[in-house]
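With one protein chain held back, the other chains of the complex are shown just where they sit.
Going in written order, the chains are labelled A, B and C, and every chain counts its residues from 1.
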Amino acid sequence: MKFIPNSSLKQEMLKELGLKQIDDLFIDIPKEIRIDNLESPIPSKGLSQQETERLLREIANKNKSCNDLLCFLGGGVKPHYIPAIVKSIVSRAEFYTAYTPYQPEASQGFLQAMFEYQSMIAELTGMDVANASLYDGATALGEAALMCARITKKNSFIIPKNISHSKKSILNNYVKGPGVKVKEVDYDKKTGKIDIKKLRTVVDDNTMGVYIENPNFFGVFEDDVNEINDVVKDANALFVVGVDPISLGITKPPGDYNADVVIGEGRCLGNPMDYGGSSLGIFACKKEYLRQIPGRVVGLTKDKDGKRAFCMALQTREQHIRRGRATSNICTNEGLNALAAAVFLSWLGGIGLENLSRINFEKGQKLAEEIESINGFEKLFSGVHFNEFVVKCPIDPVKINQKLLKRNIQGGLVLGEQFPHLRNCMLFGVTELHSDEDIKRLVSALKEVT
Amino acid sequence: MKFIPNSSLKQEMLKELGLKQIDDLFIDIPKEIRIDNLESPIPSKGLSQQETERLLREIANKNKSCNDLLCFLGGGVKPHYIPAIVKSIVSRAEFYTAYTPYQPEASQGFLQAMFEYQSMIAELTGMDVANASLYDGATALGEAALMCARITKKNSFIIPKNISHSKKSILNNYVKGPGVKVKEVDYDKKTGKIDIKKLRTVVDDNTMGVYIENPNFFGVFEDDVNEINDVVKDANALFVVGVDPISLGITKPPGDYNADVVIGEGRCLGNPMDYGGSSLGIFACKKEYLRQIPGRVVGLTKDKDGKRAFCMALQTREQHIRRGRATSNICTNEGLNALAAAVFLSWLGGIGLENLSRINFEKGQKLAEEIESINGFEKLFSGVHFNEFVVKCPIDPVKINQKLLKRNIQGGLVLGEQFPHLRNCMLFGVTELHSDEDIKRLVSALKEVT
Amino acid sequence: MYHSAVYDEPLLNEFTEVKKEKTLRIEGIPKSLQRIKEIGIPNLDETQVARHFHHLSQMNYGVDNGIYPLGSCTMKYNPKLCEQIASWDKFANTHPYQDISTVQGNLQIMFELERMLCELTGMDYFCLQPAAGAHGELLGMLLTRAYHEHRKDFERNEVILPDTAHGTNPASATMAGFKLIEIPSNKDGTVDLDILEKTLSDKTACFMLTNPNTLGIFESDILEISKMVHKAGALLYYDGANMNAIMGKARPGDMGFDILHLNLHKTFSTPHGGGGPGSGPVGVKIKLERFLPVPRIGRTREGVYIFDDAPESIGKIKDFYGNFSVLLKAYIYILMMGDEGLREASEVAVLNSNYMKKKILDSKKYDMPYKQLRKHEFVISCERLKQEKQVTAKDVAKRLLDHGLHPPTIYFPLIVKEALMIEPTETESKKDLDKYVETLVKIADEKPETLRNAPSNTPVKRVDEVTATKNPVLTWKMMS
Partner (left out) sequence: MYHSAVYDEPLLNEFTEVKKEKTLRIEGIPKSLQRIKEIGIPNLDETQVARHFHHLSQMNYGVDNGIYPLGSCTMKYNPKLCEQIASWDKFANTHPYQDISTVQGNLQIMFELERMLCELTGMDYFCLQPAAGAHGELLGMLLTRAYHEHRKDFERNEVILPDTAHGTNPASATMAGFKLIEIPSNKDGTVDLDILEKTLSDKTACFMLTNPNTLGIFESDILEISKMVHKAGALLYYDGANMNAIMGKARPGDMGFDILHLNLHKTFSTPHGGGGPGSGPVGVKIKLERFLPVPRIGRTREGVYIFDDAPESIGKIKDFYGNFSVLLKAYIYILMMGDEGLREASEVAVLNSNYMKKKILDSKKYDMPYKQLRKHEFVISCERLKQEKQVTAKDVAKRLLDHGLHPPTIYFPLIVKEALMIEPTETESKKDLDKYVETLVKIADEKPETLRNAPSNTPVKRVDEVTATKNPVLTWKMMS
């Protein structure tokens, strides 16, 4: 089964073209570069579906999933519960086998769902508008910085020192084009929050935007948001806030503290961890920046008979129309993951999300308490945290993790690689999926291995 | 989430009914038998979806699937490959959440698929017509016997001694109503085939039908079908043949040897083993018995504008119309499993089925050879077998299986329980899913444990 | 305005085949059995197959499409989680003959499900084998036989049932060899105690009843009935298809029923699959236990699940242990609902039903014979429409299809003329109930022609069912 229904009609069709053989269709390729076949590692003959499934099962068995392994990794990605309905909707072929909705009349389903996604993201973040997704949270930061540059025509962008190295790297690559300078502000070594005094010294006339994360990479809530906003607005810069959408169930939407742009990683809204794939870049902002938004947006309109309808809006910002002067080069985004988020959020509802958020917060507090109660472990920062937190360990955290692994536990994220001065620290993460017994299991294992 | 959207509107709705409380709706239930609540093992409060999933995962982990375990069980059920497309079609909500297609205009999809299922079953068995499914292969035998009784008005039904005990028991329960006598014919101890001489002595004027299985319960092909048919027809009885549909890829359809009714278990056509559930009773017969068929059939017709359409046909045979005089009491059948079979067969195609059948036959021969080459093991019957066969073991087969299990292998079916004189025998089964390495693994384990 | 998807979808054998290489000739098959004919199943590409069934699916109405108030069928929403779990490898891919130590999870589920069903119904023991309601009835009738035969009460060959009984009841009883006696309902639509009394005798094996009955009316005299039946030496059988009316409110066991079946594919939200697989577990009182099919699922003191034999068992009614995945889904559903949820389900099922009933009757377009208070379903009549406008229940049903609404069951129970049997279930929202009522009312005022020409927003217009039976064409081959 090669998914080529005309396999046996080739001669007949060639005849209609007045040709003899398939290669007559390829005479425009210079002889010197024509090849006869592909070699290893591409198999010469394809595998049957049965063989393929068997082979892949063998490969899969070299993995341990987070159901095989009790996982306490922090660092942005965490296992979250995905209700069955999400899979059952996103696996509807009408959705997952569709292209970008260029023909609105044949794509009302996806378009309405995206409109609803945008609406819910706007509700959640307290922003006026949201787009229909970007690649991931990190590239959303890149696009946010570029938007700040377009709007303010200034050239320095400020970020906290404590964001993931990967995000930093991506941001730097995104702003290389316009030559934006990225400056870092250190965090308060006691609280783990951004150091506002230092922020004040870094902000200047060239500052186009200031980015903070809430909760930040250390899991700590940035609660001085009003002060930060004042600093940003005094500099005529834009306030960009990165969020964990789950935390918004119990915390103020950044719109309430006057953020201009809200971004975040939305994978946790109904998408699997997928080894870091299945990402979803959330992007929301105030209405006034609407025409500067990167990526697709879906808008409400009417059909010829006046019936409610949806279509892509503001396409004139986009590459297929504006080409070199588009607000972004993005074309394919993360549509299906946004759909999953829409199903997830509507299944949960506002109250459900609030509950989920509360449970995550409470599990975060509980795990921290339990770990702190172990000899030699210490929560590093005094700031209130959500569902992740940094712990100072009595011995090399790499060793701890190795020993935990033997007990089928994946410990926290070792921070030494990204933050050398935190070499003896780990970032633990916990969610609604961790039962009290799971936490007990980790705690007694930690006791055993130290 | 209790799947009760009006949960919060109860008071409002009661008011419209002029009632005060829910219990006012239940005043017609005598007080003495009204209850307030249900008790253990029904939990008083329902579990959340997350809790449910976790609990079920724990229970599931008490099982080993045939992917965890290398399984060589014969006895009718065997693991077969199910292409992904089957699941992707039968999990379309339009199909699996539908009821029996009482309103043809809203059910053309299912009806056409059933028409196609019937067509393919008819093609496969060489019969004129097939119904839209019965519960399973065993109840199909019961229904076949009842149909023979209706048609011939006689009262003795003949079966081979070597069919599964469970099938025998079900048959006996099905024919208790009309008081049909079930007589058994022994098999030839050398070949494992039905003993035709004995058959001749059992058949008489009261014989309404003769049932054989091909391949039979021991996996052996009944190749004297023409002779058997002669015996049956001489007695003015009906010839009923039970098949493994996969074997029909390379063997003659029973229609070619003049069978009157063909039945079988169709689970293997795209349905999972499901611990013996997900069964599919195949029922096909000659056109002349059409109005005596049990169960639903779908027929071709036209709509008011003359457009091709499908609907349930011959409903006048069925219980909802004919009530006590229906051809069967069956109402709900195995629709979705028949749909899976239709998708499976159309994915495979005639040539694909032939291939699949051949592979099963070849694996059957290969495994038998390999096992026979082990000291002390012996293939019991000389008849040609398909993908199952009986092996005489050098030690107690129950012990063999226990030892195999320690090696994560599920050995063959121990026959002693069903056939006491075969106490030292096992029925091995093998399919396209067993690779040569799997077979090697079994063989070397068998060597080790004996 | 609603419209169903419409495709002019060819039959599989009308597609262009993708010819594949013919398989190799094979050796070793006995000559008399070698296949000579090619197998008449077209050889297609996966793309063709996928689209074909995709198109067909869109021309099929299921619960996920909308309200499906087929009376007597309890078409409620099927939680997605049940589907997902039932497809797990560790369940779906277990072999029924596997060593029992490797399927303890399966056995635990069946063991616990049996006990949950006992608690729910007030019965003592359950058998999960039957594949559907009718199959459960047959088992029930066989148990009835076994019971009387065991007591050497060989003359009891009659089964009594009310004229409101579902067709499978009489069919199952005859299938098990009983003579049928149908008794007419009284003016309230319930069992006429006098007639029942007169009909009961020492030939009566069993009285079959569903409660609430198929009119949706609770048989308030049930304790009386039970007494009468038992006094006559007969058994009382409960058709559990209507269990969705009374979960957590009352139990058939407490009413005096001796045997019952449930429809897991109705009350317990397991999907109906367009006609199955279903599951019709049978519950019995202790006096019938010994006859239940084998194997019985037991548990040792150590908590190991085992199969028990039973020497007086009638044997088996279905291969293996029933439609396992359906059992599993029902088990999950019960866990998710709990006592509270199940009870509320029945309460709201009854509330929704009475709410709709009232709204429809308020419109004065349809009539409802018999008592007012209904349980989870109710039956109204279009007889007045027929008299006044020559519009039938069928016409009304077909017109509903044009609005994307699935019609009720029609022409059942037989004692109501031009019957519409409506069972909304608890999973419908008030908004959808209101819309349904509105549409029914509007339809009653439409031109008779509009109704008789309905439906038109469906893949095909009104289907000629008579020809399909008069001149049956059931396969591709019969088409030519």
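To be clear about the criterion, a contact is a pair of C-beta atoms (placed from the backbone, for glycine too) under 8 Å apart; a residue touches a chain by one contact, two chains touch by 3 or more.
Model, not experiment: these values are computed from the prediction.
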item	value
Displayed chains contacting the withheld chain	A, B, C
Selected from A:D256, A:D396 or A:D436 as touching the chain missing from the view	A:D256
Interface with the unshown chain - residue positions in subunit B	1, 3-9, 83-85, 87-88, 93
Where the unshown chain meets subunit C, residue by residue	1-8, 15-16, 45-48, 50-51, 54-55, 58, 64-66, 77, 79-80, 404, 427-431
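Everything below uses one rule, namely that only the chains that are shown with their structure count from here on.
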item	value
Which two chains share the largest set of C-beta contact pairs	B-C
Centre-of-Cα separation between subunit C and subunit B, whole angstrom	20
Euclidean distance of C-alpha centroids - subunit A vs subunit C, Å	46
Sites on subunit C at which at least two other chains make contact	17-18, 44, 46, 50, 54, 79, 81, 83, 85
Two or more partner chains touched - positions in subunit B	1, 49, 53, 67, 83, 88, 91-93, 347
